[in-house]
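The structure under discussion is supplied below as structure tokens; questions concerning it will follow.
Every protein chain except one is present and positioned as in the full complex.
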Amino acid sequence: MLRVENLNKSYTSFQLKNISFEIPEGYIVGFLGKNGAGKTTTIKTMLNIVHPDNGKVEFFGKDFYSNETEIKNQIGFMFGAFDYFPKSKIKTITESYSSFFTEWDDAVYRKYLKKFQIDENKRITELSAGMKVKYGVALALSHNAKLLILDEPTSGLDPIARDELLDIFQNIIQDGKKSILFSTHITSDLDKCADYILIIKDGEIIANSTKDDLINNHAIISGKVEDLTNELKDRMVNVKISRFNFKGLIERDKLKNSDNLVIEKPNLEDIMIFYNMEKDNEEN
Amino acid sequence: MKKTNTIKLFKKEWSLVIKPSVFVFIYALLPLVMLSPEYPYFIAFWFAALGIPILFANLKANKDLEFTAMLPVSRADVVKSKFLTVLYIEIQQLVVAIPFAIASAFLNPSGNTVGIDANATIFASALLSFAAFNFAFMPLFFKTGYKTTLPTIVSFIAYFIIAVAIELLVGLVPPLYTIFDGYTNLGWQFVFLAVSLIIFIALTYVSYRISVKKFERVSL
Partner (left out) sequence: MNIVLNSSIYTPLYQQIAEQIKTQILNGSLPPDFCLPSIRSIAKELRISVITVKNAYELLETSGYIYTLAGKGCFVARFDNKHKKDEIISAKAQEITEFCAKYEIPIEELIKKCS
């Protein structure tokens, strides 16, 4: 559905480096990275909102940069909270927004308004942060888009609203024909419903696989500090050392039978933390 | 498809950014000053040029271009719709001024004491000044997509250079004075008006092409 190849964008203090990934039909892809890692820039660059230095982006097998209008009609995207035209009424904004999409479905839109309890006579300034996110999501979901690209759609939502949204995501992919790419820095959003995980760090994709593989291919190991040899340390992704023990992340195939350690299954949070930690940060 | 997108964007401007009632009311009444026998009339048209940077500052405050980036429209469509809005404001100002100019000609047959009379020359001058304004403002704005201060300053300077130059030429050079001021040589004045209209269209089109080129490269 979406193929991004060697996307590059340089700023004075930040750089997107050879971003490449694919999104297959029918799945939810979680785009994970800490704040400032380059999630929004990546999304904006692949949508030509930020001009890429070079690289290739294909949607539905077509080059994005030469079919921009046509492709944008078939995808839905939203950047966090809807904070455009603060003094306008939701009704007026939707009227304008919907007129641009050939497949706008007002019934679907009304359904989301009702579900999110959005009053369309309210002005944007009158909405809470969570409501602004929900309104943006409602707009992005209502024109029968084959691919949804949502930047931080869960930010500012309470746990219940987040859960509802993830439920909606899983409903959308039920027919196996639509896909969703959403970025977040909250790993628990992805623990539940994501099929694929992309992790970005300092403008580089450092993990790109199915969530199951990512989790099953890693292990959390812990043991006594004196058992932490340099050889073991080198095999690990990263390690935290305390006075009582060490705990770290390792790729499973680097684990040896002779390692006498406690082995646990990692979750996305563990993986994200250990990959983002500076190497060799020892306490004391 | 392209045309309808531009029209939709143009409509969007009026429903989301510009408060049509306020805008039409204020700007439609500004040419009233043309009824005065002691007023430089080019200022009356400058009010329209004053409204345009305010509009663009408003677009910025509403994050209009960021919103527009989410719509299935090309960047050329976006630029085209903004030009349409600007032209709409300028032409509205000119059209609304016509009855005031005619009324002024009858009310003050001896003419304007501090500038060109309310004749065809003043409209030609307005068109040329607008052309200079558009040529300065639009490409400079679309170079960044968000900076309005510099384009405003430069475009006002451009507007005034043209408007004041025409005022001075017509006011101080005797043969030009007899042809282009007053209401007697309307024939030549209309020729000047026609030429100005052509220059206005040509220069605005060039401004549009440059703006599109610049805006294609902007990162929002």
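Letters A and B name the chains as they come in the text, with residue numbers starting at 1 for each one.
Here, a residue touches a chain if its C-beta (ideal position, glycine included) is under 8 Å from a C-beta of that chain, and two chains touch if they have at least 3 such contacts.
Source: prediction; values computed, not measured.
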What are the shown chains that the left-out chain touches? A
One chain isn't shown here. Among A:Ala37, A:Ile173 or A:Ile199, which residue touches it? A:Ile173
Candidate in contact with the missing chain, chosen from A:Cys193, A:Met236 or A:Ile250: A:Cys193
Could you please point out the chain A residues that touch the chain left off the display? 26-28, 166-167, 170-171, 173-174, 176, 191-196, 210-212, 215-216, 263-265, 267
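The definition used in the following text is that only the chains that are shown with their structure count from here on.
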Approximate Å spacing (C-alpha centroids) for the pair chain A, chain B: 46
Over in the complex, which chain B residues touch chain A? Could you list them? 1, 5, 8, 11-12, 15-17, 62-64, 66-67, 69-74, 77, 217-220
Which residues of chain A touch chain B once you look at their complex with the stated criterion? 44, 47, 49-51, 68-73, 77-79, 83-88, 92-93, 95-97, 99-101
